[in-house]
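Omission of a single protein chain aside, the complex is shown with its protein chains in their original locations.
When the chains are written out, they are named A, B and C in that same order, and each has its own residue count from 1.
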Amino acid sequence: MTSSEEGGLYRSRLGKEMDEDALNYLSSLRDDEEIFLEDIEGTEAHVIMLYEQGIISKEEARQILRALEDLKKEATEGRVELRGGFEDIHELIESYIISRVGREIGGKLHSGRSRNDQVALDIRLRVRKYLLEIWRETLALGNALLSRAEEQRETMIIHYTHLQHAQVGYVSHYLLAHLDHLLRDLERIKACYHRTNRCPLGACAIAGSTLPLNRDRVAELLGFEDLVENSIDAVSSRDFALEAVAITAIMMTNLSRIAEDLIIWSSSEFGYIELPDELASPSSVMPHKKNPCVLELLRAKSGRVIGLLTGLLAMMKGIPTGYNRDLQEAKKPLWEALRETRDSVKILTKVIEGISFRKDRMLESISGSYAPAIELVEALIKYSKLPLRDAHKLVGSLVRRLHEQKKALKDSDPSILNELSQEILGKEVTLPEDVFKEVVNPMEVAKTRKTAGASTPKEIEKMINDRKKRLGEVAGEFEGNLKNLLKSKEKIEESISMLISGP
Amino acid sequence: MTSSEEGGLYRSRLGKEMDEDALNYLSSLRDDEEIFLEDIEGTEAHVIMLYEQGIISKEEARQILRALEDLKKEATEGRVELRGGFEDIHELIESYIISRVGREIGGKLHSGRSRNDQVALDIRLRVRKYLLEIWRETLALGNALLSRAEEQRETMIIHYTHLQHAQVGYVSHYLLAHLDHLLRDLERIKACYHRTNRCPLGACAIAGSTLPLNRDRVAELLGFEDLVENSIDAVSSRDFALEAVAITAIMMTNLSRIAEDLIIWSSSEFGYIELPDELASPSSVMPHKKNPCVLELLRAKSGRVIGLLTGLLAMMKGIPTGYNRDLQEAKKPLWEALRETRDSVKILTKVIEGISFRKDRMLESISGSYAPAIELVEALIKYSKLPLRDAHKLVGSLVRRLHEQKKALKDSDPSILNELSQEILGKEVTLPEDVFKEVVNPMEVAKTRKTAGASTPKEIEKMINDRKKRLGEVAGEFEGNLKNLLKSKEKIEESISMLISGP
Amino acid sequence: MTSSEEGGLYRSRLGKEMDEDALNYLSSLRDDEEIFLEDIEGTEAHVIMLYEQGIISKEEARQILRALEDLKKEATEGRVELRGGFEDIHELIESYIISRVGREIGGKLHSGRSRNDQVALDIRLRVRKYLLEIWRETLALGNALLSRAEEQRETMIIHYTHLQHAQVGYVSHYLLAHLDHLLRDLERIKACYHRTNRCPLGACAIAGSTLPLNRDRVAELLGFEDLVENSIDAVSSRDFALEAVAITAIMMTNLSRIAEDLIIWSSSEFGYIELPDELASPSSVMPHKKNPCVLELLRAKSGRVIGLLTGLLAMMKGIPTGYNRDLQEAKKPLWEALRETRDSVKILTKVIEGISFRKDRMLESISGSYAPAIELVEALIKYSKLPLRDAHKLVGSLVRRLHEQKKALKDSDPSILNELSQEILGKEVTLPEDVFKEVVNPMEVAKTRKTAGASTPKEIEKMINDRKKRLGEVAGEFEGNLKNLLKSKEKIEESISMLISGP
Partner (left out) sequence: MTSSEEGGLYRSRLGKEMDEDALNYLSSLRDDEEIFLEDIEGTEAHVIMLYEQGIISKEEARQILRALEDLKKEATEGRVELRGGFEDIHELIESYIISRVGREIGGKLHSGRSRNDQVALDIRLRVRKYLLEIWRETLALGNALLSRAEEQRETMIIHYTHLQHAQVGYVSHYLLAHLDHLLRDLERIKACYHRTNRCPLGACAIAGSTLPLNRDRVAELLGFEDLVENSIDAVSSRDFALEAVAITAIMMTNLSRIAEDLIIWSSSEFGYIELPDELASPSSVMPHKKNPCVLELLRAKSGRVIGLLTGLLAMMKGIPTGYNRDLQEAKKPLWEALRETRDSVKILTKVIEGISFRKDRMLESISGSYAPAIELVEALIKYSKLPLRDAHKLVGSLVRRLHEQKKALKDSDPSILNELSQEILGKEVTLPEDVFKEVVNPMEVAKTRKTAGASTPKEIEKMINDRKKRLGEVAGEFEGNLKNLLKSKEKIEESISMLISGP
């Protein structure tokens, strides 16, 4: 693409060309790469409507659309370079069209439109696309968690609190916990998608236009569900963008916790998992290293997304209502946050699919663990009718003694309990030997849990089945939205080709 | 309230008392004031269920419930001081009950429960309440905007972009734009409310319990819509809290823009509005001052809420899955963000209700404004068939000339256009005198707008009627949720009083 | 204290009392507890100067100072309750003085002063004090790190990168690394202290006063090093406060990394350290738990301080120059950040002093580690003249083979190298047996390091001696500043007592 006009298209009132440093400072051309195609598509819908409303002639529409289609093709093939003395993509494209079809026709392109509503449109089109991509990748991660959960349903692991042994349980249960978080993330993504999928075009600068524009028609052509009706709201608000980044920040923050778990679990000292070689990084100088770099980066990127959200909010804070140039700066962190999130979800899916669980190392931890102490307390409540507080005290003392003796809980027997109870509680406490043995056996204790949603085979089974269904429903909704967009895309392409080819 | 036991209730395994500095550092007692009543209520539901499941006897339940009711009464009357050597409110309350009914009975209170699921419960109860309050206050602010919009529907104002005159319009339209933002805020509040309103109790430490707890029953007694089923998810996740703060941050950020507008409008130089005396602040030393301090504070508090959100996200970032003590620190910013938001919405409602619009000053700005230039451009498109780009150039030159001559747009006439068009476009451009006069008349031009959602009386009328209906629907949903909570409250109170009074 | 006047002292121009909700929203009384004494001290200096400059009489000064001294005494004894209808502490104190000595005299107190410069003064006095406290606690933490480093200079540990084994080294070296970070933190604290220690009083509302105030004298009485000269700068800028929070955020972020290390090291799987019982927390339900809660909280509080900094910056962003009420909201996060940092440093000092290092567990990790692979590479460079890249490749293959054979590096011998080198590099590579054996012996290899600042006994010794000296110097500077403040405190107390008691 070459452009005969180099910027300055709109400076009719201003006496001088813009200072070069100021232009470099102002220009968003580089960040606008993200909305190049969106700007063309939005412009095409606008032009079709201008023609339908009699604001431009059929021939004018045809010429402009042809030039836009050419540009789209060049852009898709990577033949357009975003440079020149333009403040932004909007000026660049308008200048391009004028250079192709002449000022008499090309100069009508922007009728009834302002960059204020135009950029709001482009951003919504782009965020809509990103949200669909994140939606798709999140479904994939959910499926990965689910299928590993199914596969590993008998693999036991310690469940940690404070990074200390808490209770014995199942790897599946851990994976399903994060699936449940993802299902809520998906709810948030869906709601944000629908709030984003509304059309601001037609708001013009801020107060609407005296030209007979048909806002509903443009919205329909572009696959929007509704208008952002109030014209000030349409050009001034960015809450859909803040929301998109906020929900990805929440999501990434949780994914960073998975990353942290897996990083710790892949240390030599834990050794619970092993990354596949193709996802691990070497050291430039330590030949023995196998580093979980993708997970560390994901953890860092969660920090980055937090910062991007903060920056966005800080930008919007305290600026006047209406379009202010501050809003331009909101684009960059928006793309970055959505892109980083999409890519992070994708890579984590590969990690979840690829890691091997080292059952031997997990069992090693379990076998010497005092974790069943909590179930021993509960057994004393059930069978020995001890108040929790006494049972807790008694078992606490038992653990302390075993710890001093460097003895595992599973190797103790009820006689110590009897003995200690005299000393600690001033009365004898007994527990049937078989109950005791079952409870302190870390391989068995998890199976005896009774509560809904517990880390126990029966509950895990139930949750796997239920979540499979739920994920399917969300996938269905995703497909539905995708289909709607494709349908509207076909429709607008039809309109374009009819106009272009027609007599 | 006095407590015979001073902390240390749970330290059975640890040999020494906790270091005093460490206890001060750890203790969340002061922040737990917010969940004092919630902790009692949650405990009551737990105790009723323990009795119903046969884990404690009726007499035990009765005594514990009596003590809890007493404590609730003392708390409501402000007679409880939250101090002593306790790590948190949970330890304090359990210690209190034990001191009242003895260890044999009181020591059973906590059976099948951990502080991990207990605090998750309390936080959800409290956030639920805050979200309802914010919902209510936001409805009030929406109503205030709506009724001022109705009242001021003929008051004209300049709509600004870049804090420069953009287009002439109506005060109503400005107010309605912010109402539309609030309606989306309300959608977000509602969704977050339902995600929050789920019961984590019964997850115990992290993996569930071997006692026959009935999780659904506790959820029902406390008015929850569902469980947070997976036990790891129940104790480890705080996405509902992050979401609550995120949506209030988005909301506050937008309110800060209203504050900024009103601060600028109440400067001497703008003079568009006047705050009522009872909402303005004086200076300690400048007797002439009337400062819009509440608005400045609201603007600052939007910054604060951004920081609270950031802090929360940063806390959660990169910590292992499961309960970690880090989660304790999340409580303080959570309460602060929700409280500040609720209070800010409330005060802004008073401001919106109380300000007077100074039409004289607004008209003064309008009357000398070049803002109708954009509609002059559109008239040239419509009547003179000029391409927008030429019309823009021509009117730009016109404005420049008028500006040099210190002449207002409304005082010019079409002859200058004709003259300039020769010079600028190399051809004569004419516009009928009456069209020209209507368009450059800033008092009339806004009425000629044609687009949906424009700042024009017809559209404003339509939006007022529609939004009235929508606000009513959201108010209805709010009432519904409130009623559900009240119903469940009655139910649990009935259960308690039956158990307490019964034989 | 009781006050006959309840707020509204300054509302002479405004027709109505302030709305109660607005007053609650506006009032900073609760946050002002932090500057209660500072406000009195600053007022005393102001009053002495007013007298010295002939603006008030000796008798007037005497009566006001007496009342202020009384109030100070009541405040120190905790007998003053900060409530009533006041916007802030300044109005409360002025009202109190007027209620004590009458309006004719008390009404002169505020001459030549505005709340704008007064609150800037109070904040600087308070931040100055906090910075000294943080300085003191940081010195203590530095000393703790240093003395544990001296004590543990022979304790070996794995140095990790990516939480994977990197190189074998010494616990001392780890502790000294964090001491070096602290030394830079101390440089930043010191610089911020001196930038804070400047007097804004006398700037009045924003432009100075027509009264003959002596700004230098007030500065001298309060121990300041200089004025904040420009009156707009004095009331409008808060960069000293932002800087104070920024440097504590940087510091806390690094301390959170120590916390993370220690949390991981106190897991069962690592088991490198044990917390003393008095710094560990129990579980309410799991009798076996010993949780590193203070460290988790410190980690969380680093997140909180990040949020407080963000909030502060966001508040200041984009507000007009001059005093705006936004600045009031900056006080709360300021106190919180400085207090949390001070307390966190203090608790970490206790942790560093109290933890035991479990050499057995550390040696267990070391003995099976492939970490010396890097030194084996270097030996191949030195003795076998291999290019690093070949040596890296060769040793990488060696490690891979040993890993498959589940064999430790230290149990291999040079013959495998010879064998592998044919296969990998196509030539024989030999390494003297003794060199090989020294290098793969994880107990010996660290001693052979040659570079400045390495984890090797000689370098550690050198650094211990040097850092001892440096810490001493910083302690000396701290004492110097403390002494200066005490001297000025004596001076002002002398002036007060002379004026009070004098004839």
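Going forward, contacts are C-beta pairs under 8 Å (C-beta built on N, C-alpha and C of every residue); 3 or more make two chains touch, one makes a residue touch a chain.
The model shown is predicted, which means the values in this text are computed figures rather than measured ones.
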Only one of A:N214, A:S283 or A:S384 touches the unshown chain, namely A:S283
Tell me which of C:I48, C:L65, C:A144 or C:L163 is the one touching the absent chain. C:L163
Which residue, A:A61, A:L131, A:L146 or A:L308, contacts the hidden chain when the whole complex is considered? A:L308
If I consider the whole complex, including the chain that's not displayed, which of C:Q63, C:S231 or C:S344 touches that chain? C:S231
Touching the absent chain in the whole complex: find that residue among A:R113, A:R361, A:K410 or A:R467. A:R113
At which residues does subunit B meet the chain that is not included here? 160-167, 263-264, 266-270, 282-293, 296, 310, 313-314, 317-319, 365, 368-371, 373-374, 377, 388, 392-393, 395-396, 398-399, 409
Tell me, which residues in subunit A touch the chain that this view leaves out? 9-19, 21-22, 24-26, 87, 90-91, 94, 110, 113-115, 204-205, 276-291, 293-294, 296-297, 299-317, 319, 324-330, 332-333, 343-344, 346-347, 350
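In this section, only the chains that are shown with their structure count from here on.
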Between subunit B and subunit A, is it the same set of residue numbers doing the touching on each side, over half shared, or a different set? same
Determine the centre-to-centre distance between subunit A and subunit C, using the mean Cα coordinates as centres, and give it in whole Å. 35
The distance between the C-alpha centres of subunit B and subunit C, rounded to whole Å, is 33
Set of subunit C residues in contact with two or more other chains: 282-291, 293, 296, 310, 313-314, 317, 319
